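Right, one structure below, let's go through it.
Every protein chain but one is kept in place in this view of the complex.
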Amino acid sequence: MNRMWSARAVIVGLQQMAPLLRKELLEAWRDRRALLMAVCFSLMFPAALAGGTIFMVKKQSEDVTRLAVIGAERAPLIAEQLRSPGLDVEALAEGSPRALLAGDYDLVLEVTDDFAERYQDFRAPRLYLYVNSSDTGSGRAQRALQERLGALQQMVVAQRLSARGVAPQLLAPWRLETRDVSTPSSRGALILATVPGLLIMTLFIACLATAVDSSAGERERLSLEPLLVQPLAGWQIITAKTLAVASLGWLGSLLAIGALVLLMPLMPLAEFGIQQATTVAGVVAMGLVLLPLALLVAVLQILLALRSQSFKDAQTQLSILQIAPVVLLMVLDMAQIKLADSWQLLPLIGQQQWLKGLLVGDWVSPLWMLAGSAVTLVLVVMAILVGARALQRESLLSAS
Amino acid sequence: MSGRKRSATRLLTGAAVLVVATSLGAQAEPAASAGPAAETCYADGWSESLRCYRIPVSADGEVALSVLVAPAVNGGQREPLYLLAGGPGQAASDLARLLNPLRKLNRGRDIVMVDRRGGGRSDAFDCGLGAETPASIERFVGKLATCYQASGERPLTINSRQTVDDLETVRKALGHSQISLWGGSWGTRTALLYQQWYPESLQSLVLDGVAPIGTKVFLAASAAESALVELQQACSDDPMCAGFGDWRAQLDTLLASWSEEQARNFPDPLTGKTVDEPIEAWMLAGAVRTALYDPGAAAQLPFAVAQASRGNYAPLSGIVGLFAEMEGAMPMGLTFSVACAEEMNRISAEEIASDAAGTFIGDGFIRVFREGCKVWPVPALPYEAPQPRHHPVLLISGSADPITPPKYADEQLAYLDHKQHLMVRGGGHINSARGCVPDLILEFLDQPQVPLDQECLADIQRPPFTAGNYGPALLPRVPEADSRLAEEQQSGSESAGREVAREVEGGSP
């Protein structure tokens, strides 16, 4: 009976809150600066991600390693066999490796004078490879060369073995067959791992300006007190502000998801062996799981901002404080720590896991999503109650 | 439509058993349409996981085919590509390594590998000849006869019609509306038959090492000879290799004068001792023929022959060793059931003789089948004359292919009106993985109507010839070039003369 009454009281309370909510929403959505910031960041990171992958693949596929072979005429077969679509080989009679590396070449291979003779005499002649390891592309260039050189070497070895009547399999006492248990979606998870973190960060950033404005800003503008003398309970004020702030943050992250989903077909994900498997249901679920988180982020930011003395102070504090959880998420992800299922109950970690799964088309347990979202919502309610108490703090009032 | 019906009635008169197999295949469809269950599996040569299905193809569900699917990374918006292995009888899982060069193609298309009945993981019909294949024909044939006796009706049921019908069952079971086929070697025959019998289900064809329906591919002696002649030519064009002189004449001499002692003292490439069973001349010729399949192995032939003619058999043994792993790769029960019914039964003794005449291999290749089919009696299953088809077809040939030379594709496929032919200069048997060929295949599948730019094929080179026991020459030895040039001219005209003689012989039965 009592519980029914209190449920009704909450509903009546929420109805009473309606005009306040309208005020908060109007204020939040009319704040051009905050809106611009939210929209910009929401669109910026998917665009950067798409641009980055496209650029990376383009670079990978178009980059040709330029190799200069000094003394190529001493062993023409080497230069000839190294030549391939990814390896541009220039045969030079002589040259200074240092100067060549400083110029157009990624690698310089030097064939020693007596190379062919020593080779025929089985005296392991030397090839000198000059690299500039401070050059960012040198690693890739070396791999490209090793690959071709390795194939050539293998061919020579095979012919040498054959010439002695030895079956090549004698050199391979067994054959190692690799069996990769990853799926295209788990490979996708590796590359798209930053996306949930960035989505959550979008949420933080899209909420930030409005959260500060509606708490510390309101306080600084001395418009909080008229609100406090209205016949509204503290929880109603905090809830209305939370909803308004979360609406902006949530829409920001929805915008980011939308941009991401739209840009994904443009990203050459298949180049990485990644399936593009985000489903419509997945996108909807991504939006929904972010809603409770948006509320939590909003209310926590409001609580923190209420504590600060000024708008500027709040902005600084929040900027620092919001980096912490996002960094934590990324570290957790990069460290590839295997988390038990029950970790999904924790806000942030839960949402990150679900977003990751939904993004790459993995199955995500709706039960865990519901349970984790419920935990987040409980925390939201608790934070609202804490906020309601905070509104009673006398220090909140302006000094006069 | 009428073509299919006619062929069915003709097959009915030819082999009653076949009709049973066909109708069984047809009845299996509803059961399979429920959606087959897949499990994750692997195949050697491809590190990523595959989906494995067992698709029932008989009414009672007792016969099921093993099907491997490499799912498209991008969800497979395009028609899947089915890979048909050679043989007849090569396991589909042997094709898994082809997935590496076809990786790009696999992004938008599922790649499906089906083990035909009696092959690979589909209850291989290997007659116990898998691990140990006797070297002597007599003992091999003896084992085959025993196997035939023990196998009941089975040899009679296995044939291309059944394979193609099973393939159609698999297509429906996997829910593919249209498919493209890649056939390699004998797989091209299966693909071409599928095109005849199920044209509606087919989008395009990629055929590598083409064995047209009308071609008697088991008459392989002259094809092998042409490949060897082309190798000779390539060798004489190479300043270093030309230095080996007339190794071709040495090979002929070696094979002609091969003694029992030489056969017994031949070194074993695996143990380093002499061989357990003597290596007879026909086996040696067989090893040379096999080496021609792969340009890398063929590049070692001039040196190996030159050495052998001086009494050093190690390099030749090394070439035998290159194929040590391939022994027993085919399930012989399956191979003989198909080969005897569909190929050997339409080849006459005269044809064998004229094909073998003047070639280094002679009847060394076909003899195993001729002898084997004597103890493997199956009724002839002749093919219908192929009907015109309009599917886009990409043909791939190696100019020095010893078993399916490019002329087969050029001469026997007049009934196809949308075909392109890729020719890999100096290429052996199967070239789909070489150079830019995988890219061209993808381009073709994406836009079958657009003619391919074949320029990049010129970049595919023969591997360097073995120059000595140190391997390939890094530096052409220019000083001796003159003397070699003379020898080269001599050997060139000799082989040309031999070629003419062979053709004349073949022309008059």
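What to note about this one:
Every chain is named by a letter (A and B) in the order it is written, and numbering of its residues begins at 1.
By definition in this document, contacts are C-beta pairs under 8 Å (C-beta built on N, C-alpha and C of every residue); 3 or more make two chains touch, one makes a residue touch a chain.
In the analysis below, contacts and distances are computed from a predicted model.
Its UniProt record calls the unshown chain "ATP-binding cassette domain-containing protein", which is the correct pick from "Multicomponent Na+:H+ antiporter subunit C", "ATP-binding cassette domain-containing protein", "3-isopropylmalate dehydratase large subunit" or "NADH-quinone oxidoreductase subunit N".
Considering the whole complex, the hidden chain is in touch with A.
Considering A:Q230, A:T279 or A:S342, the position touching the chain not shown turns out to be A:Q230 (whole complex). The missing chain, though absent from the display, is touched by one residue of A:R221, A:K312 or A:R389; that residue is A:R221. Residue A:D31 is the one among A:D31, A:E110 or A:D333 that touches the chain missing from this view.
Panel shows chain A; residues 16, 18-20, 22-23, 26-27, 30-31, 218, 221-223, 225-226, 228-233, 394, 397-398, 400 of it touch the chain omitted from the view.
To be clear about the criterion, only the chains that are shown with their structure count from here on.
Each chain gets one centre point, the mean of its Cα atoms, and the points for chain A and chain B are 49 Å apart. Chain contact summary for the complex, chain A toward chain B: residues 74-78, 81, 115-116, 119-122, 155-170, 175, 177-184, 269-270, 273-277.
Contacts from chain B toward chain A in the complex involve residues 42, 44-45, 47-49, 71, 73-75, 107-108, 267, 269-270, 272, 296, 299-300, 303-304, 307, 313-319, 321-322, 324-325, 463-464, 466, 468-476.
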